[in-house]
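Only one protein chain is missing from this complex, and each of the others stays in its spot.
Take a look at subunit A:
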Amino acid sequence: MLLSMHGICKSFNGIPALRSASLEVGEAEVMALVGQNGAGKSTLIKILTGAYRRDEGSIAFAGEDVSFNMPAESQARGIATIYQEINLAPQRSVAENIYLSREPRRFGLIDRRAMREGAVAVLRTFNLEIDVDQPVAHFSAATRQMVAIARAVTQKARLVIMDEPTSSLDEREVAILFETIRTLKRAGVSVVFIGHRLDELYRICDSVTIMRDGKTVATGAMAEMPKLALVRHMLGKELAAFEAIAKDADEGAQRPVRLSVENAGAGVRVRNVSLTVREGEISGLAGLLGSGRTETANLIFGADRLERGEIRYKGQARSYRRPAEAIADGIGLVSEDRKVDGIIPDMSIRENMTLALLPKLARSGIVDRARQDEIVARYIAALGIKCTSPDQPIKELSGGNQQKVLLGRWLCTDPKLLIVDEPTRGIDIGAKAEILRLLRRLADEGLGVLMISSELEELLAAADRVTVLSDGTSVAVLPRRELSEAALFAAMAHQVE
């Protein structure tokens, strides 16, 4: 074994992120490390590299017990990490990046010729012939990644950790990257590959380590781990007891279609997505991380431009160029990341809630404060938002209450279609059930709801029908009566050939 980590525990502010996690990597082995958001993958990696200190557990690397205090120490011992956002200096040349802070020297000065020749030589081992004097920023994401890997190789790395290396690559670039990984392997280097696209993992990895809720729940040879089992291990937490509030899709089958998406695509994240949302139904959208769920929502909402396929809203073809146009049509989007895409932290609850409605609340540009107060008071009461007053800054609220304010932001515009992306993320269990019941009530009043969720129990409890995405493609539509944990697992594990 090159690396073996055992019994690793780590808490932040008393909240456990890792609970006895382990990871073992052999010599010249490509190990897949998989898990849902928050499973603890990145915490485990940061503990290995020394970015975090562990609370408990042991780490042995190359036969010695180690305990790195900072990333530089682990690097010196031969552990290189290549992050999603590649940490290169974009304006410096390829050669300079490969030798950054370890420049070959001659008489105390940087030996540019040696640096250039070294860079060319190492890149040639990956079949990459590029001008090493060009700034890194001039090259594609895949090439930049290869430069980062070349840097790792010149550091005599024995273990290279790649964090979602394929997330911004197209298929051809992925092939190049995989060839590079094979080259590394032949040279005896081990790789930890963190990824979400199952078919890629099966293509390149020898073994797999699956994490869930801060624990390592399964390990094994990739070839002996059926996809279904892998998905089950990743997602299979004990189902929380949500009351079933979904309705049978048959009941609503006659209802008019509010939104239909046909063969939609844009970029590499959304390849071919079809789905429908009917009036008065909660249509679920499921899929593993990186399957293109959020990107699909952004397409419908006009936050990204549709490149292929068709989106029909209330029977008419629509291609919104900006969210404002979708909003004018009666569409709302509660986005996945509340902090980044949702709240305006310093603004009050009142201002946050009425932001989308504001133009309609005004006469010749001046906000009708009385109506604003009335609407805000109504939704604070209706949604049960706990706050000291509507003037309280939204950043002071708990996650669940922030989410309710954001729901209120759209509800007060009287939408016809509401897209909710992970509506209960980061919210305590009581508030979760409450938000699901609220969505159901709204659907009963005629709203079309598209609910994106990575929590199966949520979909099982609330969705009238679930469309499953895999690798940017809709691979299955499960009506209510066919909806089960097993059916969702099977659909998510679907392989796109």
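Going forward, a contact is a pair of C-beta atoms (placed from the backbone, for glycine too) under 8 Å apart; a residue touches a chain by one contact, two chains touch by 3 or more; residues count from 1.
As a working rule, contacts and distances are computed from a predicted model.
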item	value
Protein name (UniProt record) of the chain left out of view, among "Protein translocase subunit SecA", "Protoheme IX farnesyltransferase", "Aspartate carbamoyltransferase" or "ABC transporter permease"	"ABC transporter permease"
Of A:M1, A:M70 or A:A324, the one touching the omitted chain in the full complex	A:A324
Listed residues A:L3, A:A17, A:V376 or A:L459, member touching the removed chain	A:A17
Contact residue for the chain not shown (choose from A:V25, A:V160, A:I343 or A:V466)	A:I343
Residue among A:R106, A:K156, A:K386 or A:R481 that touches the chain left out of view	A:K386
Sole residue of A:A137, A:A187, A:A317 or A:L358 that reaches the chain not shown, by the stated touch rule	A:L358
Residue numbers in subunit A that touch the chain omitted from display	12-13, 15, 17, 43, 301, 303, 322-324, 326-328, 333, 335, 340-347, 351, 355-356, 358-359, 361-362, 365-367, 369, 386-388, 392, 395-399, 401, 409
